[in-house]
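Coming up: subunit A.
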Amino acid sequence: MELQHGIIILMGLAMILSAILAMVVKDLISSVVAVGVVSLFASIIYLLLQAPDVAMTEAAIGAGLSTLIFLYALHKTKDAEEEND
Partner candidate 1 sequence: MVNPLYIVAILLGTGFLLPLISKAGRRISLTVFFMSLISVSAISYQWLWSFLFGGQTAAMFYTAGVEPPLSINFLIGYKEAIFLTAVNFMGLVGAIYMSTQIKETGYKAMVLFLLMVLGLNGLILTADIFNLFVFMEITSIATFSLVGMDLKLNSLTGGFKYMIAGGLASVFLLLGIIILYSLTGTLGIESMSQYVLNVDNIKLLSIGSFLLIFSFIIEMKQFPANGWAIDVYDGANPGITGLASATGTAAVFYSLYKIMPIVSDEILSIIIFTGSLTFIASNLMGLMQTNPRRMLGYSSVAQMGLVMAAAAWSVFSQNDGIFFTSVLPLLLNHFFAKAGLFWISGIIKKNDYRNWGVIRENKVLSGIFIVMVLALTGMPPFPGFWGKWNLVLDLAANYEFFWIFIILLGSLFEAGYMLRWLGVTLKKTSEKDIIAYDSYKVLAIEIINITLLAVSFFYFFRQNQGHLSYYLPYTAGLALLGLRSLPERFKGVLALTSIFFYGYMFLPLQTGFVFFFNAMFIFGAFVLTIATLNRKKRSSTFYGLLMLMTGSLIAIANADNILHFFISWEIMTVTSYLLIRRGNESEKESYSYIMFSLGGAFLILSGFAYAYSQNPEFLSFNILSMAQESSAAAFILISLGFLIKSAALGVHIWIAGAYSKAEDDVTPFISALLSKAGIFGFVMLLLTMGIPKTEYIDLAYILSWVGALTALIGTMMAIHEENAKRLLAYSSMGQVGYIILALSIMSGLGWTAAMFQMINHFLIKGVLFLAIAGVIYRTGTADMYKMGGLIKKMPWSFTAVMFGIIAISGVPPLTGFGAKWLLYEALIEKGWYLQTGAAFFASTVAFLYCFRLIHAIFLGQPKNEFRNVKEAPAWFIVPQYIFIMVIFLFSVFPKLLIDQITGIVDPIFGSGLTWQGGTAITSLGYWNGTTVMTIVGVIFVVLAAGLFIKSPKVQKVKQFNIVFSAERPETPELTHFAYEFFRPYRRALGWMIAPYAKNFWAAVTEWTLTISDSLRKIYTGNTQTYIFYILMMSVVLFYVTVGVK
Partner candidate 2 sequence: MDNFWTTLLYAFLSMFLIFNYGMLLGGVVYKIIARVHGRFGPPVWQPYVNLVKVMGVRTAISHGIMFWLGPVFRFAGGIGLFLFMPVVFGSVWMQNFSFSGDLLLVIYFIFFGQLGMALGAAESGHPYSPMGIMRGLAQVTVSEVPFALAVIALAAQHGTLSITEIVAAQQGGIANWNMITNPVATLAGMMAFLGMMMHAPFNLHLAPQEIPVGPPTEYHSNFLGYMQANRAFFASAKLILFMNLFFGGATNIPVLVGKTFTLYMFAVFVGVVNPRFTLENSIRWFIRIPTATGIIAVLLYTF
Partner candidate 3 sequence: MNIIHVIGFILMLIGFWGMLTQKNMIKIVLALAIVETGLQLVMVAFGFIKGRTAPILDSAELVNNPASMIVDPVPQALVLTAIVIGVAVNALMLTFVIRLYQKKKTLSITEYKDLKW
């Protein structure tokens, strides 16, 4: 259990870091990816917390689908910007 505890702390730190990173970086794609990383770590934590279905959902929807949607939105807004220029 102590090991698990340590893992959780590590992952927590990683999540916090990438969350901060997501907010700090200028590049939107990087921050979308960083948020995806947060979700991914979260799903691992869920697994450790005996919540496998949540973990699966988080990984698929939170980390996967969500990131895709964000990227799509970025694409849409960038396109228009370029067309405009």
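Convention: a contact is a pair of C-beta atoms (placed from the backbone, for glycine too) under 8 Å apart; a residue touches a chain by one contact, two chains touch by 3 or more; residues count from 1.
Keep in mind how these were chosen: all candidates are chains of the complex that A comes from, given by their letters.
Bear in mind the structure is a predicted one, so any value in this text is a computation, not a measurement.
Engineer: Would you mind flagging which of 1, 2 or 3 touches subunit A in the complex?
Structural biologist: Per the touch definition, subunit A is in contact with 3.
Engineer: Per the contact definition, I'd like the list of subunit A residues that touch candidate 3 in the complex.
Structural biologist: It comes out as residues 1, 5, 8-9, 12, 15-16, 19-20, 22-23, 28, 31-32, 35, 38-39, 42, 45-46, 49-54, 57-58, 61-62, 65-66, 69-70, 72-74, 76-77, 80-81, 84.
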